[in-house]
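First the structure, then my questions, so here it is.
As you look at this complex, bear in mind that one protein chain is not there, while each of the others sits in place.
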């Protein structure tokens, strides 16, 4: 690859400077606007694991409630986990876990909002990931083969680069 | 559900006490042994995104190197992210990212080792998850539809509950 | 309780959504204003413990100085400790520890200021709590029965919901 | 105070060296043993606030569940909050919130266990404090005058300095 | 020293209140402006250590890349490390490591930008310090006598107190 090509490619890869080195890029020229991102994940398990969580969850809500709180708290740790993420004020973090008997398992969705120079996709993706990991942690004594699947961005609105809907 | 049934189910759900409340359970009776866990994830993207990372990655290794380091550092944050995880000393954290042209995308694998009273499944799963999220973060300017798939435990060895191989 | 009643009650409990689930609620519609909160706590101990701290403190100020710094630093950790607190920039954190020979013990007061969409009551309360815990930690070899009492909000100014004075 | 007296007093104040300076003292000569500490706090509120939490809590358990998880997670942050605390592995953290209609309000109790060279009093005290602060945070829209009272050590067992019961 | 003199001196020492006590001072009256700080450090080592890093670094870039990322991530931890630093949003963090065969060793430079009421000198200084510490960590098996030298502020622009150039 020529030096010139390297520059062109780097321009498209987030967080790389002209030498191809990872940096936390300058966003001070961008205008702070309200930005929102929605991300999703699903956690697939055996029917009997799903039944046990659904049953065990009924009286106290602890399995799903713990996963939801872990996801919310993780959104606030995003800039400490993802090396090149800008630290941002967050103005809303909502995590929802919905039972899906067809899967069987749980659908997880997170919505994060900020008023900042850059978006909160990583915060939403981190929230669903950690909520899913927590669900695994709570149920791993029942089944070690639980899988976290399809962590993805559903939508992103409010930035200059245009809205995105999956 | 009867009170009695609730107790039986709770006994199988990790981290719930007899009232169904989430707690960080007592492991002080368990013997510290060397324990290892291996987890995996894959990150699927468009062929052109994969080509750009592979090309851009050649001279400096920053995209994959950044993801690898993020995964290693995240393993050390596991007990701060997963509410009921015990804080453990870690004696090895290895994260590998392998290009997979068939996917196309990357296979991620993490191996974590401890000498402790409880295992490191969550540390290995957290490492691959955050490495995958970082890969997304580095490439999201190229493609927002990148998906993190199949986060799962590959093996777990060294605890009293017996070894597990997927 | 009917579903309808549940909605009414939830509306008054901070951080619960319409399903009664804890979330970090949306404050993006609120206007950023300068907000200040003052909180207080007191630490009660035996007269001889108080005398020892007062005496030991004279030459170097370490007991009270350590507690003061711990309170200031804890204010900056509030959003990591209190699950549904919004992360906020802080523009002032002041912690004062005053000996109170009548108690006997120490009065602790914290003043926290921000320019944000939501208030800093929790930051002020966290600051006095951790300052008090640190005082306990520094003196626990002398007396284990030291008590932290009356952690409370003294005032809150600057938000739309009106000022509060105890 | 004479220099000599200063030495005597410092010897009794935890964490001060011979110059009266705060340090994280050497515990490497101590034998690791199983140690447990129990701490308590109470949160006092108006009868109507108590009624609202009790009612709102019924279907989902989120107010008390959130406070319980916050207390557990805070125990793991103790060495980062209390400047001179030794970082310790924790083998059990249990936080219980019990409604007390007489108060009215909630009794909070935390039990923490480790196998280490030093005790976990501060971890137990930190857990009840942060659980109480979270309860305040969840209910502060209903009542700002909620008070956290009587944070204290209930018992401490397992160290060389002898057991302590309040 | 008289009480009056103490006040005068304290006024010039950042972070001390009128009693000479360390506080996180009020910056809410200051206007948020774009502020930038540049800091530098150098890491000196034996010629053979330098040669080994330069050679070993060629194929993967891991030694310098790891140090660069550690510096960037540390900038985001500044307010958690330096007790009286205000937590700030950061809009750019760039860390550069340049081989210096004359030293022999590496020159490290960090540039940090914010739009805030106070500057980012400490963030830039923390970034170069942790990048240098990481370089030491990566090479300490080769040579324990590596030295970190001349951590200093190169420039500071954008605040009301005037620009500074070394």
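So that you can tell them apart, the chains are marked A, B, C, D and E in the order they are listed, and the count of residues begins at 1 in each.
By definition in this document, a contact is a pair of C-beta atoms (placed from the backbone, for glycine too) under 8 Å apart; a residue touches a chain by one contact, two chains touch by 3 or more.
It should be emphasised that the depicted structure is a prediction, and the values quoted were computed from it without experimental measurement.
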item: Among shown chains, those touching the left-out chain; value: B, C, D, E
item: Candidate in contact with the missing chain, chosen from E:34, E:103 or E:142; value: E:142
item: Hidden partner interface residues of chain C, rising order; value: 60-62, 65-66, 69, 73
item: Footprint left on chain B by the chain that the document does not show; value: 34, 65, 68-69, 72-73, 75-77, 89-96, 113-115
item: Touching residues on chain D - with respect to the absent chain; value: 17, 21-28, 79-80, 83-84, 86-89, 116-117
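To be clear about the criterion, only the chains that are shown with their structure count from here on.
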item: Chain A and chain E: spacing of chain centres that average the CA atoms, whole Å; value: 31
item: Whole-Å gap separating chain C and chain D, where each centre is the average of the chain's CA atoms; value: 15
item: Shared interface positions of chain D, touching two or more other chains; value: 60, 62, 65-66, 69, 73, 77
item: Arrangement of touching chains [line / ring / star / complete / other]; value: other
item: Complete list of chain pairs which touch one another; value: A-B, A-C, A-D, A-E, B-D, B-E, C-D, C-E
